[in-house]
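The complex is shown incomplete by one protein chain, all other protein chains being positioned as in the whole.
After this line comes subunit A, so read on.
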Amino acid sequence: MSLSATTARPSPAAPPSPDVDRRRRRGRLFNRLDVKYSPYLYIAPFFLIFGVFGLYPMLRTAWMSLHDWDMIGEHTFIGFDNYTRLVSDEYFWNALVNTFGIFALSTIPQLLLALFLANLLNRSLLRAKTFFRMAIFMPNVVSVAAVAIVFGMLFQREFGLFNWLLSFVGVDPVDWDGHRWSSWTAISSMVNWRWTGYNTLILLAGMQAIPKDLYEAAEIDGASPWRQFWQITLPMLKPTFIFVVILSTIGGMQLFTEPLLFGNGNIIGGNQREFQTLAMYMYEMGIVNLNTAGYGAAVAWAIFMIIIVVSLFNFLLVRRSAK
């Protein structure tokens, strides 16, 4: 290598010996290899980790989904049978409806509220900005299990805070996990509590990136703050909004811990599966029931596909409406 060339440097007068020439050529070869391949080496760690923890489990899950797979026993190849079974599986569709129901109940009010709060925090008149920004983000730092346990206590039938409060306005105690609407409300409230602040901050960052002169110009033209919000803030916020919507979609489709702990850890989510989400159904089939791991893998892939479709749909929707 070139390192050794310094020690064996020939005198300048002498013509380059064949030995030095070979070394130089080798150095050039290394140089060429370096330019060509070392970039790949630099990005290799990411791909290695992604391959091990991302791609391999995905492909393995796909492979499992084509089998009748017993976790601690036999594996038999059955082609796409798991997927055909999925299409006619009542409880899969039930879980899908639950997931979308809770998703709608949590994402829509959450994003509206986040937009409202972000707009408030974006006011230049506001004092103690950093305090409010920190405060609004706090719920997101709390562990999801702690949130679910505390909310589970608040929503208890016998000794829960909400039923106690309701008793003052003459409402009978609600059996929160006994109905679809009530359990969905309870679970969405956990998600909303935890994620509104997070989305507010992202939207706020997006709002601050909007050039101030646009607002100044609008003000000179006599546009009201409301009009400024509709015609400047919202359209300029589009990319941030798409990002937030897609993130919420992924989170919403994978909702697991909140409903699980809300139902005292029972994987079927309510006596009549009122709040069993897709992720819970996947866990029931793939992990709890040892002999249906293959079917659980099929559910996992179905969730993956649904996330892609819903994200695309949201993307198109948000892009269109913001035009």
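Everything below uses one rule, namely that a residue touches a chain if its C-beta (ideal position, glycine included) is under 8 Å from a C-beta of that chain, and two chains touch if they have at least 3 such contacts; residues count from 1.
Here is the rule we use: contacts and distances are computed from a predicted model.
S.K.: Given the choices "Monovalent cation/H+ antiporter subunit D family protein", "Phosphoribosylformylglycinamidine synthase subunit PurS", "Formate dehydrogenase iron-sulfur subunit" or "Arabinose-binding protein", state the protein name listed in UniProt for the chain not shown.
M.R.: "Arabinose-binding protein"
S.K.: Check each of A:Gln156, A:Thr185 or A:Gln228 against the chain that is not shown and name the one that touches it.
M.R.: Answering carefully, the residue with contact to the hidden chain is A:Gln156.
S.K.: Which residue from A:Gly79, A:Gly170, A:Gly222 or A:Gly265 sits in contact with the chain not drawn here?
M.R.: Checking the options A:Gly79, A:Gly170, A:Gly222 or A:Gly265, the one contacting the hidden chain is A:Gly265.
S.K.: What residue numbers in subunit A mark contact with the hidden partner chain?
M.R.: Subunit A touches the chain not shown through residues 1-3, 27, 30-31, 33-35, 37-38, 41, 44, 48, 70-73, 91, 152-153, 156-159, 175, 178-179, 264-268, 270-272, 284, 287-291.
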